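Take a look at subunit A:
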Amino acid sequence: GDEPEAAGTGSAAAGAWKAPVADCDDPAAATKQITGTLKVGWSAALSGPLAGAVGAVLQGMKDRFAVENAAGGIGGVKLEVVTRDDAFDPAKAKANVGQLIQSDKVDVLDVFGSGQLDAVADDQNAACVPLLFAQSGVPTFRDVKNFPWTTQYLPSADVETAFDVELLKQKYPNGAKVAIAANQTESGKGLADGFKKALQGTNLELVKEVSLADPAAAATTLSASGAQVLFDAGVTTDCPALSIAVGRSGWKPETFIQPSNCVDGNTLYKPAGAAADGQLVPVWLKNPASTLYAADPGMQDYLAKLKAQNNAAPTNSYTVNGWVIGDLMVDVFKKAAASSSKLSHAGIMEAARVQEYQPPMFIDGIKWKMAPDAPLGILAFRPFQWNAADTQFKPFGEVIDISSKYLTK
Partner candidate 1 sequence: MPAPFVLTRGTWPHRLLLLAIAALAALALLWASGLAQFRVSQLTSVFIYAIAISGLNLATGYTGLLSIGHSAFFGLGAYTTGVLVMRYNWDPLATIAPAVALCFAVGFVIGLPALRIRGLYLALVTLAVGVAFPELVRRFSALTGGARGLVIRRRLLNPPAWSGFGPGERTQWLFWLSAVALGAVLLLMHLLVRSRAGLAMIATRDNEIAAAASGVRVATVKTSVFGLSGAVTGLAGCLFAMYLAALSPDGSFTLLKSIEFITGLVIGGAATRLGPVVGAFAVVYIPYLTASLNPSNVSQGQLSGVLFGVVLILIIFLMPDGVVGGLSRLSGRLVQLRPARVNTPTPPAPEENNHEASPLPGGRDDRDLTARGVQ
Partner candidate 2 sequence: MSVAVLDVRDVRIHFGGVTALDGISLTVDPGEICGLIGPNGAGKTTLFNCITRIYRPDAGTIRFGGADLLAVPRHRIVRHGVARTFQNLALFPSLSVLENTVVGAHVRRGRHRALRAEALGILAALDLADVAHRPAQGLPFGTLKRVELARALAAHPRLLLLDEPAGGLTHAEVRDLGALIKRIRDRYELSALLVEHHMGLVMGICDHVVAMDSGRKIADGPPQDVQRDETVAAAYLGRAAA
Partner candidate 3 sequence: MSLLQVEGLVAGYGPAQVLHGVDLTVGEGEVVVVLGANGAGKTTLMRAIAGLLTSRGTIAFAGHRLGNRRAELVVRAGISLVPQGRGTFTALTVLENLRVGAAVRTDRDGVAADIEHWFGVFPVLRDRAKQVAGTLSGGEQQMLAVARALMSRPRLLLCDEISLGLAPKIVAGLFEVLGRINAESGTALLLVEQNAELALALAGRAYLLEVGRVAGQGAAGEFRDNDAVRRAYLGY
């Protein structure tokens, strides 16, 4: 099989990880120290329906780099972003990455979407150019042996659903009936499978699983199932659609858990109106639009810097994501520069594989944790609840850290 288990049990303190430079097409290039500028190459959908989100991520990241460059760069090395449009087509992503590596000579890569990552990972690993914090979260690329040069940013579906079930266990110590609405795409399937796995051995009972192909049809079927808890294993656009459909079916599940990619209140909850009231969502980033963080120093710093960069949408959740990815990269680069492998492709990868860092824009208590054999990154969430009357998320309890399930300290 080509789909390794999500992650084994590992230890963050397992010690140094060495980049397998010998397997590279050009081992010398992988260890060569980067001077002058460090180029980060993106292949992403700059056109089409996803362009808005992608654009915001890229802008956030560029702004973070600009701040760093203004402060002198990574020991004098300036950071630069090179972008190529793949229109969300894997074949174009492959062509782009080829050109980014061979012609643009980038030092670090990034892509948007798991199909794209599938198409480029082999080439990129052979070229030994680190692909860091890909905007995807599939198990395949947590296989460090096969993809030593690739890491992903988005939380693993297994980790996220383990958190969801943990939350449910706290809420329903005596058990409950649970239903799943699953989108028939890769990420939907991943969430649904993870959720079902996490339910095993608990007293939560799965009573119905439906396809999200048509939300209205799903809602009517679900409302007849008698479940208390509904889990939406969907993609962003499913969130409001399912909320509305469920609301209209006249059913009000006691607990309705949305996936972590549904954190944007304005577009994903507001349209559903009262139907979205009380829904829960796992969150790891601070929300600039929330009053909760008004006094937070990390937030104040972020807003001030983005303002200085003239960023058009500082409160957009995609901008925050881009900023944080930039932040994580800068941290990796600094650690690499300080390491024995220096600021080289190998050095960067080695630093990324053992990175432990708390970006200021991560919710306090949530850390980015990479272990060589458990490259999971995000291992904790804080539950938030949507309040339809105030059109605001409110915290719903404290951060739940499930790293103990995956890492042995």
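The working rule: contacts are C-beta pairs under 8 Å (C-beta built on N, C-alpha and C of every residue); 3 or more make two chains touch, one makes a residue touch a chain; residues count from 1.
Keep in mind how these were chosen: all candidates are chains of the complex that A comes from, given by their letters.
Just so it is clear, the model here is predicted, and its values are computed rather than measured.
Trainee: Just to confirm the interface: in this complex, subunit A touches which of 1, 2 or 3?
Mentor: Looking at which candidate touches subunit A, I get 1.
Trainee: Could you list, by residue number, the parts of subunit A that touch candidate 1 in their complex?
Mentor: 2-3, 25, 45-48, 51-52, 54-55, 58-59, 83-85, 87, 89-92, 94-95, 98-99, 101-103, 114-115, 118-119, 121-123, 126, 138, 140, 146, 184-186, 188-190, 312
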